[in-house]
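Note that one protein chain is taken out, while the other chains of the complex remain in position.
Moving on to chain A:
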């Protein structure tokens, strides 16, 4: 929006600068004695439009000469013009009589030779000829010092001819680009609309600067005059298309219908010899309506940025009002002294082109962003897939271990276990000595401990000690030893798998069986609690009896060596104290 405003401001400043060129020191000649097609002369002020169907007019102006150099500036002569001074032909824009030259928008400057000038009254004769369907009309004749006339001429030449010609050439260039764009992107119908708009404006603007049309005069005149009723609606149709107006089709049909109505209306008005004011007003109304619709749509925040288009449509609607007041038949005002319309095509088309370009840039940026997001999504999906594959593999391994564990347990249960149980039963029934039965029972107890270690405890030391207690409860009861159960809730040891669990179970089994066999204790404390060892979090588990301190006796030497070995395998710390009874404490790290 800001960008559009600032560019408009710069354009306005440029126009003001060019408009402020010196216009003083020239005086319009007139009134003139005008004779149309040989009829008796009438006195009229220029500009003046001859009745429809007239072919030739001769106008006589009186010029009073004060002896200083003087030049003439002719504008709006429709169409072929010949200027004579005191009967001597000085200038003609036509190659000869009947030359269908188009001179209506061209300024002409003629320096009057002092040799032909008479002090006092001089006669300037202006012969104007027009071939139907072009209208015949007499424009302004101004006189002034050659320098002032030259300056005015240069300004008029720029704004009427050179400017429109450059603008039309630029329009053609932009149009070619859009044409190529449309060929590459046929799926965008608004591009075709833009192609039509550009070509339409180019054709419409030709008659502002072309003197000899390359095609049939009648066709060229029709294109020049009537194309506006197609070009303007199509232009506004494109605006609505670009703005993505809701129900754009309905509005577009309305615009095209209004254009057609304007065309028909103009034919009727011309036929009646009336000024085509209503049809011109219709075009202006269409411009105002379109600008209003675009503003409304921008207010609703729909569609792309249309600030530039709205500004240019509004500006050109203002220009249309200006131009309307300048037409011969109305002549409400002289205005800027030239028509703005030749610049309408380029300004509108350039605005569309820029808006389209910005839209493309935005689309490209969005695509880049989308690609980036897509790449990220793909990378994340790939990582997820890899992670899930990893999990699946881990699960497979886990399941395999689980299956193998079950198979082992079943084997031990149904095979070794059943045979041991049968052996104990037979031995007891046959009254075998305790020396026979005890090893069998020990073997069975060992087997049970191994099976217990396979039981998943999720690293819970309390659960492991609990199952151990359950196994040895009857042995302790038989030995008459009371248990002081001291387990506190402990954090899980993630590394405590079956192999490590068996180390823990065997270590404490050894400790407890030592207590039963050698200590003569009355009580035994078994427990565990969280404990920090050398700054490292972990768990301490212990077995403490109130016996006589067996630990250093020779009988338990080998058992103690085994316990130390198991503690080392567990990455733990084994402490054996024998001050009051025996206290065997195993510290295990939380993480290893």
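The rule is simple: a residue touches a chain if its C-beta (ideal position, glycine included) is under 8 Å from a C-beta of that chain, and two chains touch if they have at least 3 such contacts; residues count from 1.
Operating definition for what follows: contacts and distances are computed from a predicted model.
The UniProt record for the undisplayed chain lists the protein name "DNA-binding response regulator", from the options "ABC transporter permease protein", "DNA-binding response regulator", "Cation:proton antiporter" or "Anti-sigma regulatory factor". Looking at A:210, A:354 or A:487, the residue that reaches the missing chain in the full complex is A:487.
Touching the chain that is not shown, out of A:288, A:321 or A:466: A:466 (per the contact rule at the top). When the whole complex is considered, the residue among A:426, A:494 or A:532 that touches the unshown chain is A:426. Mapped onto chain A, the footprint of the missing chain covers residues 409, 413-414, 417-418, 420-422, 424-426, 428-429, 441, 444, 448, 451-452, 455, 462-463, 465-467, 469-470, 473-474, 483, 485, 487.
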